[in-house]
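One protein chain omitted, others in place.
Which chain is which? They are A, B and C, in the order written, and residues in each are numbered from 1.
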Amino acid sequence: MRYGVVVFPGSNGDHDALMSVERGLGLEVVPIWHKDTSVGDVDALLVPGGFSYGDYLRAGAIARFSPIMGAVSEFAEQGRPVLGICNGFQILTEAGLLPGALLRNANLAFSCKWVHTRVETDRTPFTRGIDPGTVLRLPIAHGEGRFFAEPVQLDALEANEQIVFRYTDEWGMESEGSNPNGSSRHIAGICNLRGNVVGLMPHPERAYDALIGGDEGLRVLGAVVGHFMPMAAV
Amino acid sequence: MTITDTALREVALTRDEYAQIVLLLDREPTPVELGMFGAMWSEHCGYKNSRPLLTLFPSEGARVLQGPGENAGAVDIGDGLAVVFKIESHNHPSAIEPYEGAATGVGGIVRDIFTMGARPVALLNSLRFGPLSQARNRYLFRGVVGGIGGYGNSLGIPTVAGDIFFDDSYSGNPLVNAMCVGIVPHESIMRARASGVGNLVVLVGADTGRDGIHGATFASVENPEESHRGVVQVGNPFLEKLLLEACLEALHVDGVVAMQDLGAAGLTSSIVECASKGGLGIELDVARVSRRETGMTPYEVMLSESQERMLIIVREDGLPTLREIFDRWDLHSDVIGVVTGDGHVRVMDGSDVAADVPAVFFTDECPTYVRDGVESPAVIAARQQNLNAMVDVAPAEVVPTLLRLLGSHNICSREPVVRTYDHTILSNTVVPPLEGDAAVIRIKDTSKGLSVKTDCNPRFVYLDPFLGGQHAVAEAARNVSCTGATPLALTNCLNFGSPEKPDGYYQLKQAVAGMAKAAEALGTPIVSGNVSLYNESNDGPILPTPTVGVVGLLDDVQRHAGMAPSVGDVLYVLGEQRATLGGSEYLALIHGLVAGSPPGIDLTKEALVQSFVRDSIRSGLVHAAHDTSEGGLLVALAEMLIAARAGLDVDLSRIAALNDGRLDRGLFGEAASRVLVSCRPEQARKLEQAADEAGVMAIRLGTVSGTTLAMTGIGSVDLSALTDAWRSGLVNIEG
Amino acid sequence: MTDEQSTRNEARRRTYLAEVLVSLKPVVNDPQGLAIRDGLRSLGYDEVEAVRAGKYIRVTVDAESPEDARGRVTRMCDQLLSNPVTETYEIQLTPLADH
Partner (left out) sequence: MTDEQSTRNEARRRTYLAEVLVSLKPVVNDPQGLAIRDGLRSLGYDEVEAVRAGKYIRVTVDAESPEDARGRVTRMCDQLLSNPVTETYEIQLTPLADH
């Protein structure tokens, strides 16, 4: 299988995304330029982190209108796997491919540290094969990661099994102090109704090697391989 | 001569200097020329006071590929790669507008690195503020930290190390020094030397506005708040990111012969540097410069310090490819001029000549001043103060004193600052900030790693500039050695008060001499640097602060050390066992004194201890190391235990005995050449033997275990109390 | 369009300043507003009851009439300048110089 990484002006997580897929997973991966109008021949899309268009106005607000976004939406509508990380998550919410919004962290400060996130569902291509309840240690690095949706919508997200990751402590508990940005209901990542589009604030693509602090991000990035397995088997 | 004093003050030139300009030109300068001379002959660009002193620095070495004189230094790290690095100040702009001042400081140093063709891989920052008890200092602190993070995070370059220090003298005159480290294959190193008559001069990046006009001169006068107040520069990290990517591509275009960023003194400085380094001339037309504002004069265009701009010199046949790259990144590329053979910098405004001056007049003819320095009697008196007369700390006071030191702003955890800096981006960070004495990053596609740190204890420099200069170099290098890396080379930023005052000049001269001596002794050439003088406010000059940045190399990045021992490890203190209270944090915090002679430093011993620590880390004997700096042995020990989340039973009587029986000196006194290390218990004998063979004194402190620090005959304290004290220092800096 | 018509249209064209005020919806937490409120109170402004922080965007547009200008800026707000999930907006229009 082959990953595509969408590169916007101001993206800065593209390097890590490419490296983690290529070196961490040993999979093929290609960058996709924001001015292109086709995603080309790829099986999964990764929208990386960074400060697309400087994050001016609102994170992701300007990037969602890039020429490539039409193709990204189409890819998503076909039910194919799309993963938005950090700024990529913000872009996907701005584009309406994911519900809710990401607001300034509750403490108003950028925050870079390793956190724990609990996998809530294995129904998405990026959590396939990971037992719900599994705790992954991943870094965060953002200033606008407070997930917001109105209470009714949050209830719907829960009911529809759209919450994919929650911030917890290392034992998987949503304890006081384990929510790094004030997100509603500790939400770290969600998916669309269909489950093929996933967004999360933590950075699996920066956790692909024990030497740099951890490799548990590979489980998220690699889960999608299993997604294609049945096809490969046919 | 018709020139008025006001006109001269505007460009910060003296009447003598003006006379010299007239003599050189054999006529009066035009207004644009005068502005250009003012900028180029400022301390900031021309190094009028520091140039003669800087020749003292050793700048050569087997690995040095590029020493001072280019945008940054370059050092060979094997595998065909070079590390490119430099530190630079943005003190004056940060005093006016802390967020933007610090942000544009980061932007400027990053441009210096990619101008050399290197991809930036790490940022560091060295900060100095007045006490946070004052609202203005809190405002500056928050703004500066915000700006550093804001710009660096957005660019996607990890901020991995630095240092922060507080002292009254920085109230109203904070120091913001930013360092950037990049990596480049040898053959891609780019220089800022114009070549090829007829080649085109292309300006790329941001539009030019009236930002920061007179920034260079403004950095060279006292009390900037009251004198020149140019328009505050606002940085655009988004644009810089595009510029960075586009320039690193442009580098490979056949026909690109030079790159030069636009920093202080904007277009003026870039054009002059490129022309004079290449021994050629440049003719440019200001009318071709894209503007952000209407009605700008040639003077304003030539002196604008608008950020995120770059000058590229390219052969005509390379232009289309170059343009294609910048178009793809949505950046404009304006051909503004051409390289000429007459050695003149000629500024046209359409068909009018606004300036026409041989480039070397701006550079080689810049006057230099060698002054007489005299040490301040007050400093001599402070240094000579007899500290032996002081009452020793009572055993019962040791724990409360330790807790106070751990919570003091100069010692406490930098976590609240470091959290706001992205240190994980680029997926190279092996030892992140707070987890080691210096940061370690890996170099992808090799087995190697780099270790980086900035340091300077300004109190030592104040009390004894020659000794303090040596300490700055030794401490920075020691921190790097504590990760297992071999210090390769240095960069430095000389932050001082006015050199026109005899005691200020004395400090500068002596500190430079001390740094040179230590750099020589430790085999670490100084390959780049920056000078920031006139750091004075109404309350007087800052403490002299020659910040040193060190880059070290790990051949095998897997074999590195952090500062956290494991439970069960045996702790040792290595090297110098006699400490000094002079200039210590203990003396300042507990006794309110900045006095005494700073610790002596035996550079041979320093080199020995550092190499022993490195070797022991490489051989796997030592797996955690931490040098003892502000707060002395006990603070360093506590910091290691906090990192280990474990306690220790220790008998410190031998330490006290080695310090004439004084507890204060033994536990809180400071020393060079002293490092705490930990090793597995089964290797303890081996480490002791190795130390013995190397001639390094090693005192066994005990085994890491439990949750209290228990000191025989002194008392004990819970790890949680130590941790809380250390963690709380910079939390909740409000108002 | 004839030349005459185009001249007439041109004559009516003007530049307008649209001041766009973007606010967070009441249901959205506003830590920044709270921080400003606390900051003001700690400076002694006890009379401050509440603070909400939003964005102020000045857009200078070329349009045929005030209605045209408002229509255009409204579309800009819906499309880009505000996020309907979390924000509301208000537009204040002022005609500037004639063309």
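Criterion: a contact is a pair of C-beta atoms (placed from the backbone, for glycine too) under 8 Å apart; a residue touches a chain by one contact, two chains touch by 3 or more.
Note that this is a predicted model, so its numbers are computed, not measured.
Among the displayed chains, contact with the absent chain in the complete complex occurs for A, B, C.
The hidden chain makes contact, of the residues B:27, B:292 or B:685, with B:292. Contact with the chain that does not appear here is found for just one residue of B:24, B:96 or B:513, B:96.
Contact with the undisplayed chain is limited, among A:65, A:114 or A:228, to A:65.
Residue B:231 is the one among B:24, B:231, B:658 or B:710 that touches the chain missing from this view.
Across B:92, B:142 or B:210, the residue that sits in touch with the chain not pictured is B:210. Seen across the whole complex, the unshown chain contacts chain B at 96-97, 100, 209-211, 231-236, 238-239, 292-293, 306-307. Although one chain is hidden here, its contacts on chain C can still be listed: residues 15, 19, 21-23, 33, 36, 39-40, 43, 45, 47-63, 72, 76, 79-81. Residues touching the missing chain, restricted to chain A, are 53-54, 56-57, 61-62, 65 (touch as defined at the top).
As a convention for this text, only the chains that are shown with their structure count from here on.
The pair with more inter-chain C-beta contacts, choosing from A-B and A-C, is A-B. Averaged C-alpha coordinates put the centre of chain A at 32 Å from the centre of chain C. Annotation for chain A: no residues touch two or more other chains. Residues of chain B found to touch two or more other chains are absent.
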